[in-house]
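Quick one: this structure, given as structure tokens, is what I'll be asking you about.
One protein chain omitted, others in place.
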Amino acid sequence: MVKTNPGRFFEDYHVGQVIAHAVPRTVSGGERALYHALYPARHALYSSDAFAQSCGLPNAPMDDLIAFHTVFGKTVPDISLNAIANLGYAEGRWHRPVWPGDTLRSESEVIGLKENSNGKSGVVWVRTRGLNQKGDLVLDYVRWVMVRKRDADAPAPETVVPELADSVAPGDLVVPDVLTFTGYDFTLAGEPHRWGDYAVGEIIDHVDGVTVEEAEHMLATRLWQNTAKVHFDATVREDGKRLIYGGHVISLARALSFNGLANAQMIVGLNAGAHANPCFSGDTVKAWTQVLDKAETAAPGVGALRLRLVAVKAGGLPGVLRGEDGRYLPHVLLDLDYWALIPL
Amino acid sequence: MVKTNPGRFFEDYHVGQVIAHAVPRTVSGGERALYHALYPARHALYSSDAFAQSCGLPNAPMDDLIAFHTVFGKTVPDISLNAIANLGYAEGRWHRPVWPGDTLRSESEVIGLKENSNGKSGVVWVRTRGLNQKGDLVLDYVRWVMVRKRDADAPAPETVVPELADSVAPGDLVVPDVLTFTGYDFTLAGEPHRWGDYAVGEIIDHVDGVTVEEAEHMLATRLWQNTAKVHFDATVREDGKRLIYGGHVISLARALSFNGLANAQMIVGLNAGAHANPCFSGDTVKAWTQVLDKAETAAPGVGALRLRLVAVKAGGLPGVLRGEDGRYLPHVLLDLDYWALIPL
Partner (left out) sequence: MVKTNPGRFFEDYHVGQVIAHAVPRTVSGGERALYHALYPARHALYSSDAFAQSCGLPNAPMDDLIAFHTVFGKTVPDISLNAIANLGYAEGRWHRPVWPGDTLRSESEVIGLKENSNGKSGVVWVRTRGLNQKGDLVLDYVRWVMVRKRDADAPAPETVVPELADSVAPGDLVVPDVLTFTGYDFTLAGEPHRWGDYAVGEIIDHVDGVTVEEAEHMLATRLWQNTAKVHFDATVREDGKRLIYGGHVISLARALSFNGLANAQMIVGLNAGAHANPCFSGDTVKAWTQVLDKAETAAPGVGALRLRLVAVKAGGLPGVLRGEDGRYLPHVLLDLDYWALIPL
């Protein structure tokens, strides 16, 4: 009997299947410190207990993307070990903060299947849920990936393509019920810009850049217990390169966006996302954001911005995403559409 | 007066001598997070407080190899600063878990001495004990190293070669008295294989590989306060390479062995170990395990496996250790013989 995990192939999924992912993980101040060492993260709500308390929270929560990466990492052995491509995200919502000491686990429900016309692979849609030690929902999102078939002759499943919202409706965003920005300290937060200062369509070039090293992305990817070989083993690809986990680029870009969006404190919705081109060690990552939409929330002083966060390799122009053929330009690494909470 | 530590030479040891090693160390969730960033560690008992509680423990202990590295690191300035080679390990036992907040210190007793026939060096055997802040024994093991003489003309000591067990007898393994695997959740742990599924002689290829970077092994080695120059200073060796701490390879291999041995949760015995060839930055480390023996324990639902864990550079074949001349093949990095606890 082979004891190691060969991963699931396309024909191993069926609609309605719920997969409980392995290896729950307790997070602490250690994970937070590493997050702040790996990314230039400076949003005050996640950096300072005192600042978080001034916003009504008991303490600083773990960064929202720590929750995302931890939940996502657990799905890799079951969902994307044999994936050819990570195609998209939708309907992501953060339901409650993660605190130091919380234990996270993940489960995914298969909500769609579509075999490719070549008969060799297919697309699998899953809704992944992250749960804490009490069983409370922390995060959920839909993700779809292209997965190899084990046997090209296996019959195609009935095609089920889920209907997914283009974006999370503002009314569906979950704002922690104790959160308030009425006593918000803009000086300590680092910038004076509030919700009213951002206009739909506005583009912000975040200016700073980070040249990425192998040791950094591997430390990060291991921290989230993401085991995909291609990130760690230089003998896997013919070019001898290690592919950087797409989530590493998400966190880099989000952290870089502090410069211009220091008050976009809390990520509450993930509308869409594409890893447009691969990122490798030695690339210098920069970021720009376009404001896509604005909404108010029921929480005191709390507004929401819908933001397109784009990571590019140095040389890419802010605001320019696609070529004349409609495809992402080669320097575009990430195109992420999310909602963040910001003081009114 | 020279203030820096020149290290001990062969003639500085005598049988019966007890050396209290310096710099006690308090470990926390920070050390654990770093361990999980440095190695692809996923054994659930060490990753999740909730999982550890389901096994009868109050919380997730620190990884057993954090205890080993911390205890070992303290011995380096006294035992191996002038060592030519790290020759072996024997009779290692973990006596109690290390918890976040514990403070570890080490002491070593010299139990054997044998001058080499060249008169320039000799072998020193020590039994090292790791103690927590209460003075309770956490870990002990025998290690022997070849150490330079300061003065080739110094007289040889009486030869004392300790009698060491080939392996720790199953009845001598210490199982935490609260540990139970009767309610063990194989899904959360990541694999269905239990004690009865492993056969003596069986070989498991752990499949995954990690290409090692300088920054990673130096972060790890410093974390354990291991100060041997050769790991950090590229000007020490003529080839300009930094030798990777052998314990880094142990932790890499053990973490890689999750894939196929996810339920071999707790390390309780170290029977033997050889660092067969040096490891350097850029090497891709893979691992395989052979099951050497099996035993039951008195704890509910808890069995023990004696495992040979072999780390190799990419290209090495699982199961193949030595050439026709009986020597380790050049791609073999580590040959480690240990006991782990696994659900019956």
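Going in written order, the chains are labelled A and B, and every chain counts its residues from 1.
Throughout what follows, a contact is a pair of C-beta atoms (placed from the backbone, for glycine too) under 8 Å apart; a residue touches a chain by one contact, two chains touch by 3 or more.
These numbers come from a predicted model, not from an experiment.
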| item | value |
| --- | --- |
| Identified contact with the non-displayed chain, of B:L34, B:V110 or B:V123 | B:L34 |
| Given A:D166, A:D197 or A:E296, the one touching the chain that is not displayed | A:D197 |
| Contacting the left-out chain in the complete assembly, out of A:R42, A:K229 or A:H331 | A:R42 |
| Chain not shown, touching residues in chain A | 28-34, 36-42, 44, 47-51, 60, 100, 187-191, 193, 197, 204-211, 213-216, 219, 259-262, 284, 314 |
| Touching residues (missing chain, whole complex) on chain B | 1, 3-5, 20, 22-31, 33-34, 77, 100-101, 103, 105, 133, 213-216, 218-220, 222-223, 225, 227, 229, 232-236, 242 |
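Keep this in mind: only the chains that are shown with their structure count from here on.
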| item | value |
| --- | --- |
| Turn needed to bring chain A onto chain B - CA fit, degrees, nearest 5 | 120 |
| Where chain A and chain B are represented by their mean Cα positions, the distance between them in whole Å | 36 |
